[in-house]
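Missing here: one protein chain of the complex. Every other protein chain is in place.
To keep things simple, chains are lettered A and B as they appear, and every chain counts its residues starting from 1.
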Amino acid sequence: MSSKNYHILIVDDDTEFHQQIRYAFRRQFLFSGAVNEEQLLQKLGESSNFDLLLLDLVLDESEAKKGLDLIPQIVSQYPELPVIIVTGDRSIDTVVTAMKLGAKNFLVKDDFDFDYWEQRFTEVVEGSKLKQENRELRAEVDRRRAEENEAYPFIGESPQIQEIKRILKLVSEEPDVTVLITGETGTGKEVAARYLHAHGARQKGPFQAVNLSAIQDTLLESTLFGHKKGAFTGASRDMEGYFSQANHGILMLDEIGDIDHNIQIKLLRFLETKLIRPVGSDQDVLLDVQVVTATHRDLAGAVQEGRFRADLFQRLKAMVIELPPLRARRDDIPLLLGHYFQEPDLSRVMTEEALDAMLEYNWIGNVRELKNAVSYAQLRARIQDKKLIDERCLPAEILNSETIIPIPSQPAAASGEPGPSTSTLVTTPKNIDEEHALIDLDRIEKLLIQKNKVKKDVAIAIGLENTDNLRYRIKKHFDKHPHLFANFPTISQSYRRIVKL
Amino acid sequence: MKIVLLVEGGRKAPTALFSQSEQWGVELRPTPVAGTDWKTALEDAYAVMLLVPTWGANAYLSPVTLWQQYLQMEAPSKRLILASFESSFQHANHLDLLRLTDYSAQWWEDCQPIDHMQELPPVVGVDLSEKLQRFFAGHGQDSIVAVLSRIRLVVQMASRELRKMQTPYEEIYSDLVEPAELGQKWREWRNRWINYYPLFEHTPIASSLKQIAKQTDGVEPWMAAGGQDAAPLHDGSILEILNRVREQLQQIENQYVVQKLSHTYR
Partner (left out) sequence: MIKARTIVIIWSWQRSGLGEGEWKVAGSSHLEDRLVCLDRPASPAAVETLKKVLTDYSRDEGEVMLFLHRHHGYFQDHLKDFLHLPLDDSHGLVRCFLFGEGADEIYLTTNARGLLGTSGTFTANMMFEGQQVGLSAVADPERRELKSAHFNHVWQVYRQALRRRIYELKEDLLGCLAQALPTTVFAPGEVYQVLNKPEHRMLLLRLLSFVGRIRKRSDLAREIRTFEQENNRTLTFDDCGIQLETAHGTAAAEQYALLAAYVLRNILARGGDVSLLELREKFEELLLQISGLTYHS
């Protein structure tokens, strides 16, 4: 018996032929038989385990090719079951008709040849299985993608968000345009990019998101463009980069403002030519990838300061979508809370006071911070055995919040609101990039104090995956804005290997 | 003198046709086609003349299409001339036997070579071209090839088991050969062969069919005994004969039966 053990259903009015085929291929395949349409349908109804159907075209004395009529029915009802026609009729018309109707191959009884037939049976079964596996994989990818999209819902009914959704849908119809999404950290830049993917021409292709600031500079090039075996120490095999993985889909490059010149050049080359070259390769690779970039930094400022290439910036800003901070669309906070609590009626999960506190809080970390706050509050409520979340369940920074931080896109003077002012924040930021750094460092400083300098808890509170990310974030801030750190003694102390004042 | 091969087709041509032909500068040579000599003779011939319809198997037959196909393939510059008692047969290559005196040497000159011949009207008689199609049809009562193919299938499977898999013949015989009732199948083949063979006696495939008939005589005893003897399977002689017969039939099919898949089609 073949290790494959494929199960073949023979349909032929000639029972002798059944017996002969069974005998000849008894070591290779398992067989079942049907002598007419009725038996065929019965067998198919009883078992879905057949790997191949051998169908004779003439199924009774009438010499009418009834088998031809059965092919479409089988193909539509049992798409995974390949059909090979086995008959005495070799007329071209019959063959062409059978193949058009969906038969995978055609064997003429007169031409019987053991090896050839065995090969065809196996080939058709395995070809079909491969297709089936591909279909299943594709379905799995689609399912996971749908799950992912569900995990990143673009929640919001505020006029700003509605307008952004409208623009994203328009942009999604242009599968080759480069999109730049800006906005504070945690405003949902990846969510917006996924929304673009889910509604656009590339929805069947992959979606890859990579946070460039989280990848060490030395590894960034190979992570993005892939590498050949032996390209550098540790490159023990060829590896695809994010670009290749995103072929025919969308690649989201988050924190684009953080990449160095070398990567900027390579990214620009890709945007202009659609070519990449893996590290260690002498061959360019042509790819079909739509690039969505995101940053919370002021790229124009970075260009002025010479830290970002002007030509790349020109390319990236072909379509800019700016996401508002959560504090600029407070109307959406109840919706977001309803989503994360999985309960639209918030009175069933939290007290009015707790809700008010959340509505008034500045949400420096935007939606991501809100999401973490919900998790934190739920955990606290369970620990305290409370049915409703009250103020005591909320993170301390929400309760201690006193000030309203202005919306960066609206100049403080114009809005009439006071500038950034926290208990520790004394430096006046020079630009929006520095302002964000200030806000971020201030928050980390506070959390370090609150969490007794337990870095893991701080990382979780601000929505980072682990302490490495937190350390890397602090390093990035220190590299760019070392002068700010004098204001943050707890950070400086906790990360003294990085912060060398 | 123009040499013209005359296929009388189971009938007797009027003697006056020969004497009259000489006057036109034509040497009519009565040509039996069961052998292969006529194929060589055709090289020097000006035309092939068929006395139509031919007679065989107790019926009048029309072998015209088969002859036309043969000449088209093998000798497209030759003429195909039809001689008959039909008054209504209108064609440049038709000779009305009851009006011999109306023809002249020029008429022979004007006969159209096969590759420039106008379409022939149908000739009364069993259409042997259609018969040949049925001969090769894959299924049903008429097909002779279908029966042979069933026999060959069993012989091929049995040979492989015996020679390659080294399965004991007792097992092969009881599981495969005996249930296949080869003796019965062989009688069926003979029976169908009898129906067809005499029909094609006056066609260009007559010699090939004669060869096939001769070869099948070689497997007759083994088949009649229902394939009980392992030896001819062991030495491959039975399968070899069946394969040769199949090959010859394939050649005929490829040449004369249109709109069919070639046997090498996979």
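As a convention for this text, a residue touches a chain if its C-beta (ideal position, glycine included) is under 8 Å from a C-beta of that chain, and two chains touch if they have at least 3 such contacts.
Given the structure is predicted, the values throughout are model-derived calculations rather than measurements.
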Candidate in contact with the missing chain, chosen from B:N191, B:Q228 or B:Q251: B:N191
Absent-chain contact - pick from B:M1, B:A34, B:M73 or B:L98: B:L98
Residue touching the undisplayed chain, where the options are B:K78, B:K131, B:H202 or B:R246: B:K131
On subunit B, residues whose C-beta touches the chain left out of the figure: 11-12, 14-17, 20, 53, 58-60, 85, 87-88, 97-101, 124-128, 130-131, 134, 140-142, 184, 187, 190-192, 194-195, 220, 224
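The rule is short, and it goes like this: only the chains that are shown with their structure count from here on.
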Contact footprint of subunit B on subunit A as seen in their complex: 16-17, 19-20, 23-24, 58, 63, 87-93, 95, 108-114, 116, 120
Residues of subunit B that touch subunit A when the two form their complex: 137-140, 143, 145-146, 149-150, 152-154, 156-157, 160-161, 175-176, 179-180, 246, 259-261, 263, 265-266
